[in-house]
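Only one protein chain is missing from this complex, and each of the others stays in its spot.
Showing chain A:
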Amino acid sequence: MMKFDTPAGPNPTDKLKVLDKPYDRIDGPLKVSGQAPYAYEYQDAAPNAAYGVVVTSTIGKGRIDTIDTSDAERAPGVLMVMTHLNAPKQNDRGSPQLQGAEIKQYGQAVALVVANTFEQATAAAQMLHIGYSQEKGRFSLDLLKDGELSQRAGNVDMGDFAGAFAGAPAKVDVTYTTPNQSHAMMEPHASTAVWHGDKLTLYLAHQVMHWVTSGVAGTIGIPEANIRAVSAYVGGGFGSKLVIYADAILASLAARKLGRPVKIALTRGQIFNHTTHRAQTMQHLRLAAGRDGKLVAVGHATYTGDQPGGGGEHASGQTKLLYAGKNRLIQTYLAELDLPKAGAMRAPGEAVGLLALENAMDELAEQLDMDPVELRVVNDIQYDPEVGPDRPFSERKLVQCLRTGAERFGWSKRNPKPGQVRDGQWLVGMGVSAGIRGNPVTASGTRVTLRPDGTVLVESAMTDIGTGSYTINAQTAAEMLGVPMAAVEVRLGDSALPRASGSGGSWGANSSTSGTYAACWLLRRMLAEKAGFDPEQAQFADGAIAAGDKRVALKSLVGGSPVTAVDSIEFGDLTKKYAQASFGAHFAEVGVDMHTGEPRVRRLLSVCSIGRVLNPKTARSQCLGGMTMGVGSALMEDLIVDPRFGYFVNHDMAEYQVPVHADIPDLDVVFLEGEDNKSSPMKARGVGELGICGVGAAVTNAIYNACGVRVRDYPATMDKILAGLMT
């Protein structure tokens, strides 16, 4: 095990012969030719799988009084109907399904129908007769502003916030709201369960393999060693697939009971209410500054809600680190709701926290008659504002991001007065936002094998949810071992392989490649010893190991059997000693139709500082996706609660709108050169979520600059803009 507890010195990744190069995704050909199997597509492993269809609750809170399964059981092809009346007992700690008559949320599983075909199961699922008693639930955040101060959120009360705020010459005191949002990833949640004796193999769509083995094993009461989870390819997750849902548990239980593989996919409609969502927030921003623009009081209170025990959306978190200011009051209030359970969605916290904070900063800039870029620059701080200079940032180039972006975007052409630029029917404006996303890292392991033919096999339980994990782990091994990319094969997404970080929270790339780095170091040492070289001096390049003028082909070191090294990385307390985050600056140009108020994005630029860029192509793609999602959060994404039924009404992709191609113009992404030796031996930071962090605020700031309308209730749809245009 390699422990990363001191800043990285020079190491073999510094060669950058393979890393930092824009390699195409090595899994790309499999995907575009339809050969990469997803969770529902393991026909070879489960050729005779039966089809399960989940039936979900149509009330938000209450009880099942009666459930009549007789018609469904008699329907053609039906093998089993499972309800709370006959479901196996499961453990509460986990993700138990069908454990009682109580309905805790809309979309909760109330039955599973299994049949020989998908069509039969779907038809029979409609034949259940379920009687409910509906109870009054708590579905509206508006009613619940008196939520409890969340202890988990790490609230900050520093200096004399009230006094500083009261005495400051410039201040804003504004409330923003952000709606519930759905991940809307492309691949639905799906599971195929196959038992061999008492051993379960579960093919499913998930982001972290060991969370599956512990979660499913714990729920259904089998030893964790008896379950193997496989998520070799995952069609997007955005946090939704960090959780175990009914598909995984019920497929496992049904397959065991039937003695036959069972597969289940949630329907698109079920996903919106059964799975997690990003929780709604109300955010109260109080920012105060001196005439020089320097913040003297930073206040950010978030009101959010979730089911008992849940976390809601901690939208105030980034405000602890983004700007200077001696007097700080940063809080999260959490209310109990009976809506579907909230969960992590791409950049939980920052994605919607910045929608509010970075608009409030623009409101402050206007009061100060100060350029919004300059306001952000004068409030830059190179250390954790709560702790002081003893906790510097590992690498913080926010100012360079802002300056570089302003120059490249043509920010100097922005007219600071709103509503001045017209292009035909369009009122055109520019907006800016800072971006920040924390840089979590977590333990991760890899097995690296040098095979007799000189090729390298990299194996890890790491997942690739469409991000490029396969490719960057191949690049890491190629760099470390001095072999070409074509000589590296990567296998991921299997809990039988060394435990790894999985994908989530922007930790995957940095953590998993560090695990591969560790395993490669071990392999280098083993090979050097075989060659009789000093492991510290040996150079690995061009498929050979060399020291001094001696050079030995790697292949010749492998006899009949491959040489294998397994190792993992563990991270020490450098995240405590150094504040760590990825930074960015987003610039947007938006047109607002002067007649209808329709907002349309015309240009976006994100300048990102993520330490070393492992692969500029896959990193850029992550930013493009994040920026696109940011446009959605600014302009259209809105899960609508109908409090009469306690559910999200718009539960399909026609009514829950995300951007389509026509909404997304040419996007521009720039990475600042850099490396972060306190983050990991790879000297990289997370990038998967940075793109969404702030871009939406740049869009809404541009709307204000275009037409003088400040929408504080997201999303900024035409009706809200129009209301402003008409006043």
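We take it that a contact is a pair of C-beta atoms (placed from the backbone, for glycine too) under 8 Å apart; a residue touches a chain by one contact, two chains touch by 3 or more; residues count from 1.
Note that contacts and distances are computed from a predicted model.
Engineer: Out of "Xanthine dehydrogenase YagS FAD-binding subunit", "ABC transporter permease", "DNA-directed RNA polymerase sigma-70 factor" or "HEAT repeat domain-containing protein", which one is the UniProt protein name for the chain not included here?
Structural biologist: UniProt lists the chain that is not shown as "Xanthine dehydrogenase YagS FAD-binding subunit".
Engineer: From the list A:D5, A:D173, A:D292 or A:D642, pick the residue that touches the absent chain.
Structural biologist: The missing chain is touched by A:D642.
Engineer: Tell me which residue among A:E119, A:D157, A:E673 or A:D713 touches the hidden chain in the full complex.
Structural biologist: Checking the options A:E119, A:D157, A:E673 or A:D713, the one contacting the hidden chain is A:E119.
Engineer: Of the listed residues A:N86, A:N226 or A:Q425, which contacts the missing chain in the full complex?
Structural biologist: A:Q425
Engineer: Considering the whole complex, not just the chains shown, which residues of chain A touch the missing one?
Structural biologist: For chain A, the residues touching the absent chain are 58, 76, 119, 122-123, 126, 269, 425, 593, 595-598, 600, 635-636, 640, 642, 644-645, 649-652, 654-655, 657, 659-663, 717-719, 722-723, 726.
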